[in-house]
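A single protein chain has been omitted; all remaining protein chains appear in their positions.
Here the chain labels run A, B and C in written order, and each chain numbers its own residues starting at 1.
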Amino acid sequence: MIIQLEKGITPEQLERLRDKLREIQYKATHVSAQNGDYIIGVGKKEFDIRAIGTLPGIRDIHRVSDDYKLVSKKWRVEDTLIELDGGIELGTGHFALMAGPCSIESEGQVEETIAHLLANGVRIMRGGVYKPRSSPYSFRGLGIDGLKLWYEKAREAGIKIITEVMMVEQIEAMLPYVDIFQVGARNSQNFNLLDALGEVGKPVLLKRGISGTIDELLQAAEYIFSNGNERILLCERGIRTYETAYRNTMDINAIAMLKEKTHLPVIADPSHGVGLRRFVDKVALASVMAGADGIIMEVHEQPEKAFSDGQQTLSFPEAERLYKQLRMAFNLREGFGPGF
Amino acid sequence: MIIQLEKGITPEQLERLRDKLREIQYKATHVSAQNGDYIIGVGKKEFDIRAIGTLPGIRDIHRVSDDYKLVSKKWRVEDTLIELDGGIELGTGHFALMAGPCSIESEGQVEETIAHLLANGVRIMRGGVYKPRSSPYSFRGLGIDGLKLWYEKAREAGIKIITEVMMVEQIEAMLPYVDIFQVGARNSQNFNLLDALGEVGKPVLLKRGISGTIDELLQAAEYIFSNGNERILLCERGIRTYETAYRNTMDINAIAMLKEKTHLPVIADPSHGVGLRRFVDKVALASVMAGADGIIMEVHEQPEKAFSDGQQTLSFPEAERLYKQLRMAFNLREGFGPGF
Amino acid sequence: MIIQLEKGITPEQLERLRDKLREIQYKATHVSAQNGDYIIGVGKKEFDIRAIGTLPGIRDIHRVSDDYKLVSKKWRVEDTLIELDGGIELGTGHFALMAGPCSIESEGQVEETIAHLLANGVRIMRGGVYKPRSSPYSFRGLGIDGLKLWYEKAREAGIKIITEVMMVEQIEAMLPYVDIFQVGARNSQNFNLLDALGEVGKPVLLKRGISGTIDELLQAAEYIFSNGNERILLCERGIRTYETAYRNTMDINAIAMLKEKTHLPVIADPSHGVGLRRFVDKVALASVMAGADGIIMEVHEQPEKAFSDGQQTLSFPEAERLYKQLRMAFNLREGFGPGF
Partner (left out) sequence: MIIQLEKGITPEQLERLRDKLREIQYKATHVSAQNGDYIIGVGKKEFDIRAIGTLPGIRDIHRVSDDYKLVSKKWRVEDTLIELDGGIELGTGHFALMAGPCSIESEGQVEETIAHLLANGVRIMRGGVYKPRSSPYSFRGLGIDGLKLWYEKAREAGIKIITEVMMVEQIEAMLPYVDIFQVGARNSQNFNLLDALGEVGKPVLLKRGISGTIDELLQAAEYIFSNGNERILLCERGIRTYETAYRNTMDINAIAMLKEKTHLPVIADPSHGVGLRRFVDKVALASVMAGADGIIMEVHEQPEKAFSDGQQTLSFPEAERLYKQLRMAFNLREGFGPGF
């Protein structure tokens, strides 16, 4: 149950609401998010919601029977639009392209990538400075210094930065330089990290876990929202299955279903979704037709020399061709009307 | 190793070839298919293929190191085009639509469905008369009588029939009434059935197994081809994963990869791929962008009353809208050029 | 709903029962099995079962809400015991060992294997004469001649034969030479084969599908039983998962759960369950502790020279050690009492 509070609700009115919830044995969680304050009530008893909905200080009340509440479309029917400065909008009806290397490697690379993005009208650059690696002996990223270097170049060019955060302690130092925090697949249920990102004033792109369910992804997003940050993007990046012909199995169904279940924007990551360069274009285009609001993909000035993920990274010319195709596919889809 | 034989190869020349293969301890399988005769050689020894390629009676010779040979694009670079009479062509560059009910239920249904297909320019009708069902107590189809009834109506209308065959004994009786035999997911590795369909003069649409790998699907097709029938269509219909939010997980990666690995046409089945009516359109459109040569889907005059699979079946109006969208998506994709 | 009929039920009484079922819109399936006659009623309406249970000619009536009925323990509380001649019993409380090569390869091999089994008190020999192989170019077994050769030797020695049947047409020819028909994982939902084996007077060992669920396995067994053959053994042989470190993932949970859900004997196949020779003993022993009524495993006089599956096949000395350990583990478990 989601109870939207009036802006001017008094402490007494709030207490009366809490009393009511205690009476019916509902656990109450107070959420202060960018667009309003809410009480999330969780319990099992059946009762007449009007008994609460008509209390003073209550703007609206919604039953949501799913395990996730605030991120559900059952409650917030209108899709969430996330604005970055510079007039960038993310969400339904606005097609987002995010591209860049797996890892930030050097100043020269950052410059070349930014030039490539500018030339193609792409305004958000991806890149890792903290890299989760299976082996402790692998390259683990340039860290905060890499991020600062990148930020200098990106700010000048008007390019926004999306990059992965791996632990709570990194957030504060990264905050000034990041436009969108990314939570990687391995941290999709790192609940402390999600809690902490819920208290941050920057959008968060949350990747689905390596074998995460739709439901777990939405509940992970609920962690962020319920801590106060409602600027969340969900990302389908392929799941682990028995098939070993590709790195992951892109779950196109998930894109279609997420667009139905939540008001949050849904981004597709075809680079990890298939993990093989020559199929990234097909998978990206398929993702758009399935309803994705944007694509995040790996590009590199010399994919075969990339520090990581080279086998799934597009060259600049390959990426250029794909950006155009994606925009055409998006336009075709938009022509079909909302929800098709 | 695939050895293409000259049409006029003499018995003596053939024997000399077999001797050569025995010498290098290769197992030889003779294949007589619609477009030629082949010897498939399987063995481990390294040797100079020119020693065989230059023998009299040999047209060409190809090394194919994969477990599948005849269905591989490494050997037959040009994509296979399957022609049905009435000028219908299936394969790269020709977009195929196949639609109809899960099960054939009644004469009235057949008539209504045919009228719907004709009105929309769809020329191939799907429908089951032998239904594989998990439970022995479920409806198992109208059988051969249902097929005959259907055939009467379809022939008049110039509509082609694709329907599932479940066992070797059914083939002969079905043969006069079927345009394309379908092998279902549960029979994808029913090797005796594949052997028998290899000796039939009708095309075969082979579905991927419920948890079949790309490699297993291609080897299953190899069974059919190596028995003499090279008119095979492969069908991606979703795989079994840990995700229970949908019936199956449509494997969009598989479509892209199959188009690269084999010269055979690749058809997508979004109805089973996601198993929920409201997502069939998105998944179908995604499949086209990933490279599918056609779509097979379930439609019904009253989906909620269908004997089986109603929850994943489109109504006629829903299907009409989707046919148009699919053709637009196909045209967009074709504009991107071959292989994009 | 399972309605057990009296032996002397009259045609009129039967018709009256059918009328009653029609009235409540239940589909009725008549089953004539070795131990009695049943009507299986499937429908949705709620009604008082006593209205049927008290009809003349009815021995007993049971509600079974699962998708499988006759194989359920909810109805038949006492576990099924399958007897082979020579005093061999299979089922709860009787530990069964079945061993032999993947494929029957030669007369000498059969003789050596039988000597090995006799020396170790193993009375059932496994071996394939029809082999389902992923590739059409692999060795596919010696066929019916291999079976006859094997039968000659086995009969003399008092050894029973279990071997795989792949298609309906093979049953009749195999019948005189087989003691237990095996249905392989790839045919676990070959419903026509299951139907046909339901009409045969020999026990059937049914393997779980490559990615078959517990429920699907039990429904597959229901096919056999509902066609009249209640002498069925279920076999857990590992499932397909994302883990590639071994051939399959042995599902120990399935053994424990099947023993609870069904009255049929449950056999474990550790050879396929892990697919690596050096772990077969651990997995076999674990299966016994989880509740298996027997073990079927691959042994070969020279595993490294086996035509197929050599990497998961035990040598005779390895097998000897394991037989003893398995019997000790079984005795320990039996000491824990029924269901532990």
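The rule is short, and it goes like this: a contact is a pair of C-beta atoms (placed from the backbone, for glycine too) under 8 Å apart; a residue touches a chain by one contact, two chains touch by 3 or more.
The shown structure was predicted, so the numbers you read here are calculated from the model rather than taken from an experiment.
Student: Just to verify: which one of A:I24, A:A115, A:V168 or A:A245 makes contact with the chain not shown?
Tutor: Considering all chains, including the one not shown, the answer is A:V168.
Student: Looking at the full complex, which residue from C:Q4, C:Q311 or C:Q325 touches the chain that isn't shown here?
Tutor: C:Q325
Student: Tell me which of C:N120, C:S138 or C:T241 is the one touching the absent chain.
Tutor: Considering the complete complex, C:T241 is the one touching the chain left out.
Student: Could you please point out the subunit A residues that touch the chain left off the display?
Tutor: The missing chain touches subunit A at positions 27, 29, 40, 42, 67-68, 132-137, 166-169, 186-187, 189-193, 195, 209-211, 215-216, 219, 222-223, 226-227, 240.
Student: Mind pulling the subunit C residues that touch the left-out chain?
Tutor: Considering the whole complex, subunit C reaches the absent chain at 211, 213-215, 239, 241-246, 249-257, 260, 273-274, 278-279, 281-283, 285-291, 321, 325, 328-329, 332-333, 336, 340.
Student: Of the residues in subunit B, which ones touch the absent chain?
Tutor: Given the touch definition above, subunit B has residues 211, 240-242, 244 touching the missing chain.
Just so it is clear, only the chains that are shown with their structure count from here on.
Student: Compute the centre of every chain as the mean of its C-alpha atoms, then state which one is farthest from the centre of subunit C.
Tutor: The chain farthest from subunit C, judged by C-alpha centres, is A.
Student: Of all the chains shown, whose C-alpha centre falls nearest the centre of every protein C-alpha atom combined?
Tutor: The chain sitting closest to the overall C-alpha centre is B.
Student: Can you check how far apart subunit A and subunit B are, centre to centre, with Cα atoms defining each centre and the answer in Å?
Tutor: 38
Student: Between subunit A and subunit C, tell me the centre distance in angstrom, where each centre is the average of that chain's C-alpha atoms.
Tutor: 49
Student: Whole-Å distance, subunit B centre to subunit C centre, using C-alpha means?
Tutor: A distance of 33 Å separates the two centres.
Student: Which subunit A residues touch at least two other chains?
Tutor: 211, 241-242, 244
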